Structure formats: C-alpha cells, structure tokens
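Worksheet: one structure, shown below.
With one protein chain held back, the other chains of the complex are shown just where they sit.
So that you can tell them apart, the chains are marked A, B and C in the order they are listed, and the count of residues begins at 1 in each.
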Amino acid sequence: MREITLSKAVNEAIAEEMRRDSTIFLMGEDVAEAGTPFKVLSGLVEEFGTERIVDTPISEPGFMGLAVGAAMTGSRPIVDLMFGDFIFLVMDQLCNQAAKTHYMSGGKLSVPLVLRTNLGATRRSAAQHSQSLHALVAHIPGLKVAMPSSAYEAKGLMKTAIRDENPVVIFEDKLMYNDKAPVPEEEYLIPFGEANILREGRDITLIGTSSMVQVCEKAADMLAEQGIEAEVIDPRTLVPLDEDSLINSVKKTSRAIVVDEGHQSYGITGEIASRLNEKAFYYLDAPVQRMGAMDVPVPFSPALEDITVPTPERVFEQALKSVKGELFHGA
Amino acid sequence: MREITLSKAVNEAIAEEMRRDSTIFLMGEDVAEAGTPFKVLSGLVEEFGTERIVDTPISEPGFMGLAVGAAMTGSRPIVDLMFGDFIFLVMDQLCNQAAKTHYMSGGKLSVPLVLRTNLGATRRSAAQHSQSLHALVAHIPGLKVAMPSSAYEAKGLMKTAIRDENPVVIFEDKLMYNDKAPVPEEEYLIPFGEANILREGRDITLIGTSSMVQVCEKAADMLAEQGIEAEVIDPRTLVPLDEDSLINSVKKTSRAIVVDEGHQSYGITGEIASRLNEKAFYYLDAPVQRMGAMDVPVPFSPALEDITVPTPERVFEQALKSVKGELFHGA
Amino acid sequence: MSRNSKKSNDEAYVRMYQQMVRIRAFEDNANKLYLAAKMPGLTHMYSGQEAVAVGICEALKSTDKITSTHRGHGHCVAKGADFKEMFCELLGKEEGYCRGKGGSMHIADQENGNLGANAIVGGSAGIATGAALSAKHLGKDDVTVCFFGDGALGQGLLYEVMNMAALWNLPVIYACENNLYGEYTKVEEMAAGELTARAKAFGIESHIVDGQDVLAVNKLSQDLVARARKGEGPFFMQLNTYRYHGHHVGDINREYYRPKSEEELWKTERDPISNFAKWLLKEKVLTEAELNQIEKDVQQDAKDAVTYAEAADYPDVSEVTLHVYKQNQGEGASQ
Partner (left out) sequence: MSRNSKKSNDEAYVRMYQQMVRIRAFEDNANKLYLAAKMPGLTHMYSGQEAVAVGICEALKSTDKITSTHRGHGHCVAKGADFKEMFCELLGKEEGYCRGKGGSMHIADQENGNLGANAIVGGSAGIATGAALSAKHLGKDDVTVCFFGDGALGQGLLYEVMNMAALWNLPVIYACENNLYGEYTKVEEMAAGELTARAKAFGIESHIVDGQDVLAVNKLSQDLVARARKGEGPFFMQLNTYRYHGHHVGDINREYYRPKSEEELWKTERDPISNFAKWLLKEKVLTEAELNQIEKDVQQDAKDAVTYAEAADYPDVSEVTLHVYKQNQGEGASQ
C-alpha cells in the first residue's frame, strides 16, 4: 500500500469531503495561499477557491463563533486552529455555545462543525505553543474528541468528524505531520468509539493516545526483548470512548499503563485508569499506572523539555515494574 | 461561636485582607454599589471606595488580563467572575498568561491574584449558568484551586488565597451563599493542601468537594442508621491536593466514593480515584467509586436538572452496595 | 413619530401593534408566574423595548435569522413564536420550544429563524455573523439580525466579528439596544466614546434611531435589510430604549442605580405601545374599539397559553441524556 504523511492524509480527507459536500468550508489563519504554517492544507485553495478556504484575521474567538452560527444554519464549517494552545481563546464559543446548542434547543438546532488543531511538546516552542489540551474539551458534554495516532487514523477520523452532526475537536500531533504510514487509495472512514488494538499481548496493556501510541509501541518492542508481551491499544476517540475494548484487554492482561501527552493531573489518564479500576477491579494484579506529561508549563530549554513527556524507556521501565510486581503500594 | 452565612464569610475575608494590605483591590461586574448580584460584596465599596472596589464593563477576558498585569507589578488583584460558567471566557488570560508567567520567567515575575467565582446546579439557571468547571483549571499547572464547603472554609481559604503569591481560583457554591456555619470572630487562615476530616469512620471513605461535602455528610447520617460508619473528608483544595490524608483514610476503610459536582468524565473524580487506586491498591476491598454530575449540559427543567447531580440518597445507596460487596465487576 | 405611512401599509401597522401588545402581555404573565413562584429560576423582562424587536422583525422574512439575548422573549414573539410553546418552555415543560431544556435564557424557535436566546452577554455575535456567512456561502439571500444590549459592547468578540463582517460584506445587522443600563451599571460607566464609533471603526455604516418609535425602527430596518440582502451589509443600529422592570424579575429595589422618576418618564411619555396606539387612532388605522379588541384577544391568548403550560407535562426523566449528541445517520440510540 502507498505510504503518505499525516499532513497529506489530513489534506486528502478534507479535499475528498469538500468535493462530496459543497456545504463544507474551512476557515482559519493563513489557511489559503500559505496552506497553514505547517503546510497541511497546501493546494486546497487552488482547488476550492477563497470562498471555501477562508483566511481569517487573527480572531480565534470570533471565527470560532462564526463557525457555530454557520453550522446552525446549514453549512458544515471546519475551523483550523493553528496551535492547540489557542483553544483557551475559543473555549466560550466552543463549550458554552457549540457544545450545548443541540441540547439546549431540545434537539432542534445542531452544530455540525470540526475544530482541527494540534498537540505535542518537544518542538522547543515553549509554554504557549506546546500544550496538549484535549482533556479540557473531553470534559465538556456535547463535544466529541478524536486523537489520530498515524496518517491512517488522521484521514479516517477526519472524514468521520466532517460527517458527524455534532461539534468534533480533532487533535493532530504536530510532530507527526511528516511521519508516513500506509493509507489506502480507496475511501474509508474510521468510526468513532472504536479502539484499535495495534498489538496483542497477554502480560500488560499499554493504552496510548495520539503521539503516545508510538511511544507505547516502542516500549512494547523493548518489553518483547525481555519476553514480556504487551498489548497496545489506541482508543482513537476520547469521546465517545470505547471502554469495552480497554476493559476487555485489561481483563486479559491484568495490568495496564495509560500513557497520554496531556498534563497528568486531572486529565485523560485519570479518567481511563478509573474506568479500568472500576470495571476490571477484580481482574487487576497491579494498580493501573498512569503516565501523563509532567504538571509543569512546558519549558523552552531542551534540557528540561525532553523530560516532561513520557518516553518509550520510561514506559518500558514502568511496565517492567508492574509485571514484576514491584508496584506494591504504588509509586 | 457565632454563625454567619457563607456570603458574609467571604465578605469578611476580603474586607479584613484589604484593611491589612493596601495593594489589594477587587474588580468585576457590579461589584461596587450592587455588591454583586449575589450581594456577597455589599458594603465593601462604602469602606474601600471605588478605587479599590472597581466596577468593570462586561469584559471578562479584558479584566482578567488587567489583573494579570496588575499582579505582575506589585498589586494584588481579586477578580470577581459573576458565574463560574464565564471561566471559559478568561481561559487564555488565566491559563496561558497567569498560570505560566512565574515559570516562563524563570521565577522572576509572579502573579499573585485571586479569581473568585462559583459553581453549582439546581438553581434553574440552565446550561450556561450552572456549570461546575473546576476540573478545567485544576488541570493547568501554575494555578491553585480552592473549593470551600462551608462559611468557615470560605473565609479561611479566601484569606489564604489572597496572601498566596500565585494565581488562585476559588469556587464558591452559589447555592450555599445563605447557609450559615460557625465562624470564629478571631482571625484564622486555612492552609492550602490540608484536607479536613469532618467525620471519622472505619467502613467507607466518602470524599466530597464543595457542595458535595454536605451531600456526603447526609449520606453518612443515613449510613449510620444502618450501622455503617462512613468517614467524610473534604480535600478543601484540589491543587495542591492533600493526597496523604485521602490515602490514609482509604487504607483504613478499604472503600471509597469520590463525589463532585463537576461532570464525571475527565474530571475531578477520575483523578482522585486514580490516586487512591494507585497508592492504596492493595488495601482496597472494592473499586473506588465515582459520582460526578451527569455528562450532560445542565437542563433547565427542574424535572431533569435535579437528577443530574449526586444526592445523599444516591451516595447512600452506592456506599451500601460497596460495603455489602455488591460492586463485583463494577457498575 | 415618523411617518412613512399609506393606507396600504395598514396591515403591517396592525400587525406591529398586535405584536407589541403580545410582547407586553407575555411579559406581564411571565412576571405573574414568577411572583406566584410558579416559574423556575429567574427571567429578564423585555417590557418597554417592544418597538425595537417588532420594528426590526417586521422587516424580516421568516427565513431571515435573528440571534437573541438573555432578555429574549420580545425577540422570540416578534419573530413569530407562539405563546403556548413559549410558556411551556418557561415552565420547563416537554411541549416547550426546547422541550424544557433551555428555559427563558435559551428559548429558540428555529422554524421562524430565531437561533436562540443566549445567556452569555455578547455570546451570540459570532453566531449571527456566522449565520450571515453561511447564507452567503450557501447562496441564500437571508439576512441575520444580531440583537444585543449596550452592555455587550464590552465583549471583545463583537469587534472581532464586526471586522470580519465588514471585510467580507456579510448580510448581518448589529442591533444594539441601548436601554441605558447593563444590570446595575449605567452605560456611560461601561462604555468610553460614542457607541456607534465602535462599528464605524470597521467601516460599518451606523445609525442611531429612537427605539420607542416602532415606525422609525421599522423604516430604517426595511432599508438596511433590503440593502444587506443585496450584499451591501453589514450595518449597525443603535436603538435608544428603556427596560421598565428590573434587570431581572428579582431586581425590585433599584433606586440605588436608577431613579423612579426616570422610570416614570419613560413609561408615561415614551411608551412605544400607547404612543403607537395614539398614532393609529389619529391616522384612523384603528378605532378605539379595535384597539381594545386586540388587547382583549391577546390577553385571552396569553391566559389560555399559561393555563395550558401550567397543566402540561414535564419531560420524562429519560430525556435527560437525550440531545447531548445528535444521532448520526445509521447510528443507534443517542450516545
């Protein structure tokens, strides 16, 4: 199968959907001629014109608001938010308006929009351009949250997001834009709420989101060398969450580590670990472990930044401890 | 001891601190002559004048930003945010600026400010005036988060918040403003990061935040009638979190329920439950249970709204199940 | 009072009169429900500002859109809503416009183009502008009116979207209802400079109009809506008006922020309904008897709707998890 970059996969997904459905348009900063600073959208304006690939002023709350109104009235906007860190700017329009409109109107109005943005540290971009803020939106009912972990997922989840009748936030890993993966030429969609088991194993379950899926896979390779079979699972969407697949895996392996690039405290790992603890409690041979980013603003200095996020080595070590029963009474 | 309302307690805390330290000022919408719509600040403008009790335009992002700059330059602002739901509007200034400034400047700048706001549903205020959004800010390193559960805590935590050198967000339960509790005439402060054990017990630990402390206490009364001794703990601050007290309690009781009024998914309960599971795993006789608000926008209709939040009855039932060992394999 | 009248316009005059009377009647009944502790929560009365909503909405077709505010009953009625569904919504009943889930602050009436009230001050400015962008994108000639109060001028969102509306010539009209107060604070304490200058800064054509004069409001609206429909938008209108009640129904003792004499003045000399009634009589559009009949019919309508709503059912508790997400084609039950 051909291999394409994550960037190209996103581009294809949007182009295909825009060809299919003329109600779709995309807006954001420098999305047209510039094709975004990451060049993810290059070529789209040439095909679809500036009426459908719309350059906006630097007004994130404003164009997020426009998208809500457009979505309520028959259009299907895709909003491009240049950095995930700017989500703080659009929270009101996203969480007080988009997320609640369908419910507040008793089902009469709906807001089919996609907010595409990114996450990921270690790009030396410092505290305001490196955050992984998906936990914030996952907490708000009414929003769906997708976390592609490769070019394949990026395309399939984006197409599903665009066709969804609800507001969907999709976080791409900005460090993976140039990573290639096999992506079929034929059309495919990846349904929301279906986890992907990347690798089967019986000793421990490694649950990774987005950028952390690769980390888990590498850790699994290292564990394999020690004769330990790790199962690697990617939930793919946080909302809806395919709880069953995660629980079934843990029932089989009796051990789990949840790895995510958002800050650890009050984030994704706590939710997933809690559900496993609640629903697979009597199967567990060790406490479910969590590995999120450190609870610190992302530092600029490479010497510091690199230690703030989970690495294959550290997941490997933690898994080893868990399997060897060294996790008595916790960390 | 005299009893005063939570509203009065907050008012006293602010007045006392403003008398002590002239660098403190307070700003927000209708805080001066109106004393806020909840009348919490009545009388302050008469004592401190409009230079220190400042009515602002309806510009939450703007005055939050002003507070950050004022705090960086020697003032100690208190920001009044009329409803907790408006926190979405100030997220950028709060989370990208206030929370990160001390760290990003390598410790040179600091942002000693207090953001006081509220939480709580069942006031028939619908989806945009009823949210309990403390999980969002608890996830952001650099912010401290206080959750007073009575007039006593409201006063002691507010005074500590005002003296803290960091940005502190304090969520008051808007349904408790008229609830009275014993509050000493003498000055006192409640340190951050110290949980309060309201009631000792050996059978199950009920951990409640803010409004849910009362709910846990009522549930404990009901359990007592059944001969079950519940321990009730209020963490009082989410950041820093007094993990040790919570863990020690659970080590003693072997069972726990975490009750919080924020949405259950990706919120507070997941974090606290996970920490207990990680660190008291081998002491647990049943999975730690979580009871948050339903994952739905808060509905207006009383018929619906009342079932979205945990009640004493439901906590009681859940505790009973847990103690009776009915939680095999979870919910 | 302005005069753009011809007998051929009588129908419109009568309709505007009726609609204003309907708004006033709706609010009086809502207030009664609140005082009788029959209404959950609080509500914000539109009484006094009727000419604004009615003068503007009379210039709109039903596919044109409006966005509304926390003080939204007037806009809702003016855009064509029924009392029954409105009162049901205010009481949290299943037959309400939003199945009781929205209540007063989120009342919406999609079929008549009302995209909803909003409990975030200024929060609908983006929605309105987006609806206008959508119309342009989809090749429809619908116009959107964004209602908001003087207080909403404090919100930065408004400036962001006015800029985009101006850049892209969107068919949106910003209707700023200056009722002199935002909650308990005077407009001049909240807003520096001239209000209209804030739209002119983006090159948006701006107008000030007497918001108590339904004909003046309607005349300007007709003109601007027609021009917006032709692609000459956006526009900004400042409508000077006054709210008769407190900021919300619970705001009773308000002399500390505005004098009773001021309230009296507006109510007696500038009431949009009685002044328009006088004009209708003078111009012989309606007789005293006809005016009374309208009043009587509207009152009866309101009374019936209240009675109906009081007796109506609450939504079933199972509805609490319904409508969090819209079901996609081929999907099972709502997630």
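Heads up, the rule we're going with is that a contact is a pair of C-beta atoms (placed from the backbone, for glycine too) under 8 Å apart; a residue touches a chain by one contact, two chains touch by 3 or more.
Please read these numbers as outputs of a predicted model, since none were measured by experiment.
*Asks:* With respect to the chain omitted from the figure, which of C:21, C:60, C:105 or C:157 is a touching residue?
*Replies:* Residue touching the absent chain, from the options given: C:157.
*Asks:* For the chain that's not shown, point to the residue among B:144, B:275 or B:290 touching it.
*Replies:* Checking each option in B:144, B:275 or B:290, the one touching the absent chain turns out to be B:144.
*Asks:* Taking the full complex into account, find the residue in B:43, B:182, B:240 or B:325 that is in contact with the omitted chain.
*Replies:* Hidden-chain contact among the options goes to B:240.
*Asks:* Give the residue, chosen from B:4, B:18, B:70 or B:170, that touches the chain omitted from the document.
*Replies:* Touching the chain that is not displayed is residue B:70.
*Asks:* By the contact criterion defined above, which parts of chain A meet the unshown chain? Give residue numbers in ascending order.
*Replies:* On the side of chain A, residues 29-30, 33-34, 37, 55-59, 61-62, 85-86, 89, 123-129, 294-297, 299-304, 307-308 touch the unshown chain.
*Asks:* Would you write out the residues of chain C that touch the absent chain, in ascending order?
*Replies:* Counting over the whole complex, chain C touches the hidden chain at residues 153-160, 163, 166-167, 189-194, 197-198, 200-204.
*Asks:* By the contact criterion defined above, which parts of chain B meet the unshown chain? Give residue numbers in ascending order.
*Replies:* On the side of chain B, residues 23, 25, 51-52, 56-57, 59, 61-75, 77, 92-93, 96-97, 101-110, 112, 141-142, 144, 163-166, 193, 240 touch the unshown chain.
Everything below uses one rule, namely that only the chains that are shown with their structure count from here on.
*Asks:* Report the chain whose mean Cα position is at the greatest distance from that of chain C.
*Replies:* The most distant chain relative to chain C turns out to be A.
*Asks:* Averaging over Cα atoms per chain, report the distance between chain A and chain B in Å.
*Replies:* Centres of chain A and chain B (C-alpha means) sit 29 Å apart.
*Asks:* Using the touch definition from the top, which residues of chain B touch two or more other chains?
*Replies:* Those would be 85-86, 89, 126-128, 294-297, 299-300.
*Asks:* Any chance you could list the residues of chain C touching two or more other chains?
*Replies:* Counting only residues that touch two or more other chains, chain C contributes 98-102, 106, 118, 120, 123, 156, 324.
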